[in-house]
Structures are given as structure tokens and as C-alpha cells.
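One chain of protein is taken out of this complex; the other chains stay put.
So, subunit A:
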Amino acid sequence: MSTPARRRLMRDFKRLQEDPPTGVSGAPTDNNIMIWNAVIFGPHDTPFEDGTFKLTIEFTEEYPNKPPTVRFVSHMFHPNVYADGGICLDILQNRWSPTYDVSAILTSIQSLLSDPNPNSPANSMAAQLYKENRREYEKRVKACVEQSFID
């Protein structure tokens, strides 16, 4: 049955295929349009460069009125990513707007990799190292990048 959420997700998918933003990709899983797999490539000139980070996006029938739940599957070391892969990003919580689509979500997460917000930490160690010991931070991130090749 086609519901507004499913119809909208088909449109999101079509747009993502026709006009893909650089460095991100995503597609519904084989048998369920409400669950997507996505990949974000680590942005250039950041310690995440060369990483291929996998995510899952889970939508409810309330999409696009409510945001989906987005989670990194790949192990991440980032000030705004929780241990379980959950992401602390305003547009996925209290600043969600129904005008955002999957492309916008993925590109926002991609820019969060380049510009962490250490003042709203989901991983306090990553936030602290990011602020006080950038070299150690980058070392930890690079370990994630290497692990992302194997995952």
C-alpha cells in the first residue's frame, strides 16, 4: 500500500539517483523501503578522508513530518556520535524540517564529520581530544578510517 511516507521515500530515492551529492550514497534495503543503507565517504582534508562509513536510516510512517533515526554502523570516533552509532545533530532532532530529504540528511552528516560540535558532545572523550589534543584525536579517527575498509 502506498502511504505518504512511502511515496515520499520513492521520490527521495529517485532524486538521490538522478542528482547524487558528492561523497554520499544511499538506497532502500531490498524488501523494505522504510529502512535504508547509506554510505558517507570521509570528506577530503579531514582526518576522516578515505573512510567509507556505513549507516542505516530508519523511517516511520510519519516521515517527512518527523525525522528518521540515523545510525552509524561503522565504528566511529567523533564528538557527536554516540557509542551505539546514534548521531547528535540538530536537524535530526529538534530542528528537523519536512523540507529535508535523504540527500540533505546525508550531506549534513557529512559536514558534521568536517565540523564537529565539541560543545554538544555525544562522545566526551572525542570532544575533549578534539579540543585539547588534536593529534591524538586524528590518530583515533584514522584508526576508524582503517577499520571502515574491513567492516
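Here is the rule we use: a contact is a pair of C-beta atoms (placed from the backbone, for glycine too) under 8 Å apart; a residue touches a chain by one contact, two chains touch by 3 or more; residues count from 1.
The rule we apply is simple: contacts and distances are computed from a predicted model.
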Chain left out of the displayed complex - its UniProt protein name, from "Ubiquitin thioesterase", "Mediator of RNA polymerase II transcription subunit 20", "Ras-related protein Rab-3" or "Protein MAK16 homolog": "Ubiquitin thioesterase"
Which of A:Q17, A:N32, A:S111 or A:S124 contacts the chain that the document leaves out: A:S124
Hidden partner chain, touching residue among A:D30, A:D45, A:D84 or A:D115: A:D84
Touch with the omitted chain, as defined above, among A:H44, A:K66 or A:K139: A:K66
Interface with the unshown chain - residue positions in subunit A: 3-4, 8, 11, 15, 62, 64-66, 69, 82-84, 86, 88, 93-101, 121-126, 128
